[in-house]
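Before anything else, here's the structure in question.
The complex is shown incomplete by one protein chain, all other protein chains being positioned as in the whole.
And then chain A:
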Amino acid sequence: MHNSSSAGAASKQKAGTSSQASEASLKRKRGVFQKDLQHMMYGFGDDANPLPETVSFLEDIVVEYVTDMVHKAQDIATKRGKLLTEDFLFLIRKDLPKLRRCTELLSMNEELKQARKAFEVDEEKLANPE
């Protein structure tokens, strides 16, 4: 009986680790945004050393906020098909500062892309005559 119980415990452990491995991809890791959040909190007005419980609490709130936003965006997007960036812009249309910031970010991203493309094209021109 002792042998079977130890074998049972060993097989249970193995099953536990394999399910843990598959769960690790589904479970949300804690402290993903910790370092970024600490810098952000100082930038927005908190102490230079924010409390760890405040940082964890903020991370939970942010993850919940992003999750709810994405679900709402998906509700809007299913009518059309794919999930697009425009769906997020539609969600924040009432919040003017956020809308302005997002359009600024998107246009800056486009500018940087164009600048990088122009840089690559110039290098090709330099390479070809040689």
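In this section, a contact is a pair of C-beta atoms (placed from the backbone, for glycine too) under 8 Å apart; a residue touches a chain by one contact, two chains touch by 3 or more; residues count from 1.
Please note the rule applied: contacts and distances are computed from a predicted model.
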Would you kindly match the missing chain to its UniProt protein name, picking from "Myosin, heavy chain 14, non-muscle", "TAFII28-like protein domain-containing protein", "Two-component response regulator" or "S-formylglutathione hydrolase"? "TAFII28-like protein domain-containing protein"
Counting contacts across the full complex, list the positions on chain A that touch the omitted chain. 26, 28, 32-33, 36-37, 39-47, 49-51, 53-54, 57-58, 61-63, 65-72, 74, 82-85, 88-89, 91-92, 94-95, 97-98, 101-102, 105-106, 109
